[in-house]
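One protein chain is absent from this view; the other protein chains keep their places.
Our next item is chain A:
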Amino acid sequence: MAASSPRNPPPLRGAENQDPLSEMADEDSDEGEDIFVGNSNPVAESFQPDTANGEEPADLFSEEETSTAVNSSITTFKSNGVHSDNENDLFAEVSVELSMENPSTTAKTSGAEFTPSLTLSATQPRSMEQVGYNRTSATQPRSMEQLEEEKDEDSFDMDVAVTNPEKIGDGMNAYMAYKVSTRTTLPMFRNRTFSVWRRFSDFLGLYEKLSVKHSLNGCIIPPPPEKSVVGMTKVKVGKEDSSSADFVERRRAALERYLQRVVCHPSLLQDPDVREFLERDELPRAVGTHTLSGAGFLKMINRASDAVSKMTIKISYSDAWFDNKLQEVESEDLQLRKLHAVVDSLVNHRKELCGNTAVFAKSMAMLGNSEDNTALSRALSQLAEVEDKMETLHQEQAASDFFILAELLADYIRLLGAVRGCFEQRMKTWQRWQEAQSTLQKKREVEAKLLWANKPDKLQQAKEEITEWEGKVTQYERDFDRISVTVRKEFLRFEKEKSKDFKSQIVKYLESLLQSQQRLVMFWEAFLPEAKAIA
């Protein structure tokens, strides 16, 4: 399950099928802005590239034979390192579209971890079309069943829970400690069940560490719950009322969901910091978590979204995918915020109903007391009791509305912010690559001038610089491809998780509504004979 080295994006899982037709169609529209030919070679280290393209063009051109064609082409080569040889050739000759798109949609090769997007054979530069076709078909996913298999491997036995909030200390230095319990069968942990005590800043610290390490790769790192000065101050000061109890419960639940999302993520789970967080008895105090205040976090997210919208990436068939997805994310964000506001209003109205019902119940009780007809008096008192029970029902329902629905929406609004952050990371990587390319171009111009001016010593230096920058360009291009792969994979995984999450929370919410209606029926059925007994 683990990737071979931390630098590599984890193996592809659960990739979704891309429509072969649309890919091919898009590929043909190459704007030709790429002056430099890049051999797109997203993951150098651990995959077996497809070199067979040149050899069997006929098969690969036909779309229907995708699976079989892919199988055959993939199994024919196992050799690695084609690219390093070819790169120079290709640089000189053909301008080829860089494949920024589809490695994430490729199936697993037999035993191999990646099928690369574009590979040109060492012998001849291919025409664009051929290359395009090759590329696409080489990246056809094998079959849905295989992908399903990969999905199942994802589910592993790992449960985390955050419980028992306890106030430690007094006054302004007080803090809440939470018990983090883990139950797992994974061999990388020392025990099967264990628990540790953590405070809120520890969770923030974990996020910081993960952010630093993984966000550059395009990983979607689950954001932690926000800091709240007001909420915590109330707790510190020792205000023992329902609002501070609510606040603690809300935070506990949010921390639990945060941890669950972290351990659900296959590559984050591998991170030693996560393991340490879960296992180690004493954790050094996290510093620098001030940047993660609610406002700070929001600013970060907003900056990311602004940057993303400002950057214009040139149109290429693969970027349509990213652009579309980003647009989807943005419109989804708007809708989620709107929904969150409405659910909030529901929560408030239900709380209002709860209060009004309680007051009504009391007044009913008083009316019952002053009623002189005995049977009616008893019935009115019973009615008062029913309304009291209704008040409890409404209160519980409001809590469901909040903890199940509203918090789900709030979580995903934050998560979408992280997703946008990923997209921005990718953009930054692209920009860096573009800048390197332009620097390389300048260096080449310098070299040309020096050649003409015939200054041999400076020429040597120029040549050295060119080599250096060529290397950088290659590196950055690889980085870009790699991050594109990761972002795409992460995004698809995110969508899958989101579907699962929403579905399970919706079902949970409906079950809570159902339960409350069942109890309602019970209460009124108990009251009915009392009403009938009035004489």
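Quick note on the criterion: a contact is a pair of C-beta atoms (placed from the backbone, for glycine too) under 8 Å apart; a residue touches a chain by one contact, two chains touch by 3 or more; residues count from 1.
By our rule, contacts and distances are computed from a predicted model.
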Chain not displayed: protein name in its UniProt record ("Ferredoxin", "Sorting nexin", "Small ribosomal subunit protein mS29" or "Glutathione S-transferase"): "Sorting nexin"
Considering the complete complex, of A:177, A:216, A:283 or A:346, the missing chain is touched by A:346
Which of these touches the unseen chain: A:159, A:249 or A:328? A:328
Go through chain A and note every residue touching the omitted chain. 328, 331-332, 335-336, 338-339, 342-343, 345-346, 349-350, 352-353, 356-357, 359-360, 363-364, 366-367, 370-373, 375-376, 379-380, 383, 495-496, 498-499, 502-503, 506-507, 510-511, 513-514, 517-518, 520-521, 524-525, 527-528, 531-532, 534-535
